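With one protein chain withheld, the remaining protein chains of the complex are depicted in position.
Should a chain be cited, it is by its letter among A and B, assigned in written order, with residues numbered from 1 in that chain.
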Amino acid sequence: MDEFTHIPQLTLHLFGFNLVFNTETIMMTWVVMGILIVFGFLATRKISFIPNPFQVVGELFVTAFYDLTSDALDEEMAKKYFPIICSLFMFLLLCNYLGIIPKLSEPTKDLNTPLSLGILGFVIAHYSGIKAKGFKKYAKEYFEPIFFMAPLNIIGELAKVVSISFRLYGNVIGGSIIILVVSHLIYSVALPPFMVVFFGIFVGGIQAFVFTMLTLVYISLQVK
Amino acid sequence: MLNSIAYITASSYLAAGLTIGLGAIGAALGEGYAAGLANESISYKPKMSGELLKNMLVGQAIAESAAIFALVVAILLLFAQPSSGSPIVAWSAIGAGLAMGLAAIGSGIGAGSPAGKACLAIVHQPSEKSRIMTTMLVGSAVCQTPAIFGMVISFLLMFMDFSSAPLYPAGAALLGAGLATGLAAIGSGLGSGLPAGAACLGIARQPKSGDKTMTTMLVGSAVCQTPAIFGIVISFLLIFMDFSSVPPYPGWAALLGAGLATGLAAIGSGVGNGFTAMEAVSGTARNPECNSETNRVMLIGMSVGQSTAIYGFLVSLLLVFTKMEPSTSLTSCLRLLGAGISSGFGGIGPGIGLGIVAASAVRWVARRPSSTVALIRTMLVGMAVTESTAIYALIVALLLLFVL
Partner (left out) sequence: MDIAGPDFIKGLSFLGAGLAMGFGAIGPGIGEGFAAGKACEAIGRKPEEAGLLTRTMLVGQAVSESTGIYSLVVALLLLFVV
């Protein structure tokens, strides 16, 4: 019954190295990218005052996330960071929702996806922090409030990456495990559709939002 | 008598039951608390019931994720045991179960309390509801971090290959690793939830101070995670250490005692730090101009408040790294276990007490910034006296380790 954590892989042996590709994850990520690119094209094709449905949805996302970003950072920095935050949210939302469709599986079921997005957020936050504050002031912050707290502060920063990635991964995997086990126990009579709605739509949306908000908050903590 | 497969399978099943049993406690408590406060807030303003219900459900979903992590670990223990291996896998399975189950208790309660307080906050200030909901989400999500530490240690204990390690003391070491993270995460999880709830109420009270309140909440929650980080450091030490340098017979008691010392002592510090951060956030919301002083006193209070966890950490390090002679007498084993237990349990009460002292000091710094110096002085004197029983526990532990 642990086939839900198993991901099909393809191994190539090149020049003495073994390259391992998780084929299902890569293909599902391409599907998500394709859907987002098509959506972006359709939404901005003819921007008019009376919008077509895709433009309405696009404007909804853009205004909501612009407000959230400008709340956390100030105006001109908000304009710089808002595209990555909004696209992170749309990517994660679509990734989580892809699992609801019967034959497809979500790319966030593979630990590589949330972990790499978490590392991306970490690198953006610390690079912006060094650029905004200068390296000396950035390094001095690790020694507050007492100077031998430095290793604990460093571990705390790494713990932030681990925590946001594993939170998303754990929620997605947990949802699919619960649906599988309960369906097996009651012979899939009536309960599974409600659980798919709860775990897929509700929890998937909330966890994508929490991941994005925490990345935004970590960036704003470093930059201010 | 029994082959190792029987031991491994049986203890995996026991560990699965322990994981979900302990893990379900916290999430249900937190969600019930959120439901109760949501009902109270609907009674103040029945017209907003749709909004408040939505807020309650979102907050409860975050608290649920701690129980979902525990369920994932339980199902993996039930269905994904290794089919061959040394009997040490039995001990690592129980350690994995305890790590996740105990860690989910604190995070569940800690993530449910901001949800309830956010509902009260929305009723007091309906115009800020989206901001309050965002603060609640961020605060609850940071509060899940100790449960995630527990899950990481569980996965390490379940999936690493321990077959080359001797049964004693490595079995006790892996059990101690699970206990260290699991117990330490209870305090940090509970403690991190308190400033998040206070931040929601503070933003409702004074929406203009929103940025400072949220920053203080994040800083406070992050420092509040430090006792859980002590726990996870000891867990890594116990998992990755070189077992050939430790003799089996007193060694098992030493390593199990090391896990207990840090794990238990960090509970008190985590909760105490949470009280301090909660008062700092409420104080900042009340009086945003003296934010820097409030922050300073909060950080001083929290650092001194972590001293009981540091004593436990110190005793753990001594238990892991001191050289001992192999001997099979019961005295030598139990005295080391007693050292760990003394320092561990002895840190719970003083940790909470130190937190209460620091919380009151921060509360009055925010209301009357001119008396900061006098408050810091009294706070430090009071904390020194409060810590005395933790110091007695440390002395007894050191006596047991080195003198007797």
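Here is the rule we use: a residue touches a chain if its C-beta (ideal position, glycine included) is under 8 Å from a C-beta of that chain, and two chains touch if they have at least 3 such contacts.
What you see is a predicted model, and the numbers here were worked out from it, not measured in a lab.
In the full complex, chain A touches the hidden chain at residues 178, 181-182, 185. Where chain B meets the chain that is not shown, the touching residues are 1-3, 5-7, 9-11, 13-18, 20-40, 42-44, 46, 49, 52-53, 56-57, 60, 64, 67, 70-71, 74-75, 78, 108, 112.
By our rule, only the chains that are shown with their structure count from here on.
Inter-chain centre distance (chain A to chain B, centres taken as mean C-alpha positions): 26 Å.
Listed in rising order, the residues of chain B touching chain A in the complex are 58, 61-62, 64-65, 68-69, 71-72, 75-76, 79-80, 131, 134, 137-138, 141-142, 144-145, 148-149, 151-152, 210, 214-215, 218, 222, 225-226, 229, 232-233, 299-300, 303.
Those residues of chain A lying in contact with chain B across their complex are 1-2, 5, 68, 71, 144-146, 149, 152, 155-156, 159-160, 162-164, 166-167, 170-171, 173-175, 177-178, 181, 202-203, 206-207, 209-210, 213-214, 217, 221, 224.
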